[in-house]
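Note that this complex is displayed minus one protein chain, with the remaining chains in position.
Moving on, here comes subunit A:
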Amino acid sequence: MTMRSYFPWVAGAVLVAVPFVYHSPYPLHIMIQILIWSFAYTSWSVMGRFGLVSLGHGGFMGIGAYVTALLWNHVGLSPWLGIPVALLAAGALALIVGWPCFRFRITGHYFALVTLALSGIVLQVITATRDYTGGSLGYTPERHKAGESALLALQFTDKETWYLIALGVWAAGLYIWHLVDRSMSRYALEAISEDEDAAAATGVNVTKEKLRITVLSAVMTAFAGALYCQYQMFISPDTVSGISVSLQMVFAVVVGGIYVSLGPTAGAIITLLLAETLRISFGTKAVGWDNLVYGVLLVLFIIFLPKGILGSLMEVRWLRRQATSVIPGGSEGAAANGDALRPDPSLRSG
């Protein structure tokens, strides 16, 4: 047990130490990307793990990025204030879309379709207001002026700073995941995902519980968008909003493992490294082929490892421990505290 309880701290210390001993910009850039997307995927899975499959999170991410950048460029509002405004906007949109869905029992595939429309709408709004947002050509937050504070503008040129920011945000995302996992809300949401009427009959306010988790998830995702915007200093509808980003989130979480806290992170590492490797190895010789191979590999993952890579690994370990354990049910409560796999064999897609 001591090994287990020390491990997160040791791993954390190693991760924090990386930028102080290692300065190569390209690997750092990849790691920052992975951390930001891991946070975004974790945000999605906060609700996705309860069968609330949203295909609209690209929309929330786009709002986080665009509202922050627009307020900075047009109003001169520092991201320190712009980001909270963006988060409020994303939360409000989540309420507007979520309330009617949950109140009128739009669940499963129908919920996924409604949220799919949401990503489409956000994308359309960004392209339609191209005079302000740059449309499909993308948008760049203005560099802060020479005399002004980089901190106030939340613009840093060195990768080390961004790495530490992204690491902190990612760790906070995991912490929120665990807070939800340990709360009574998890009981309620698991119950709701199985049987809404029976959940209501235990006194759960189904609409309220679903709204709370949706707003939390949307706000976190918008924060990922804002962070992405500040780091990349360039956003376009394709990279932070729209249906493709929404699908990217779902795929990555499914590949990594939807029911484990580090599943979305594993998904981000695998999908980003895979995409990057394919992009470099195919290069300019066969444009588009990297995407094809990427797509085929994702489909294979989903078919053969429906619990995700991390999920499947943890299940194997869990089963081994079950097998070697002398005391019946002596699995350290791994399944019950949500660290290991839900025994539910099927991945809920709706």
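Simple rule for what comes next: contacts are C-beta pairs under 8 Å (C-beta built on N, C-alpha and C of every residue); 3 or more make two chains touch, one makes a residue touch a chain; residues count from 1.
In this section, contacts and distances are computed from a predicted model.
**Q** For the chain omitted from this view, which of "Fe-S cluster assembly ATPase SufC", "Acyl carrier protein", "ABC transporter ATP-binding protein" or "aminomethyltransferase" is its UniProt protein name?
**A** "ABC transporter ATP-binding protein"
**Q** Hey, which of A:S24, A:T157, A:T202 or A:T284 is the one touching the hidden chain?
**A** Checking each option in A:S24, A:T157, A:T202 or A:T284, the one touching the absent chain turns out to be A:T202.
**Q** Using the touch definition from the top, which of A:A146, A:M184, A:I303 or A:A323 touches the missing chain?
**A** For the chain that is not drawn, the touching residue is A:M184.
**Q** Which subunit A residues would touch the chain omitted from the figure, given the whole complex?
**A** Against the missing chain, subunit A presents residues 184, 187-188, 190-191, 193-195, 197-206, 329, 331, 333, 335-336, 342-344.
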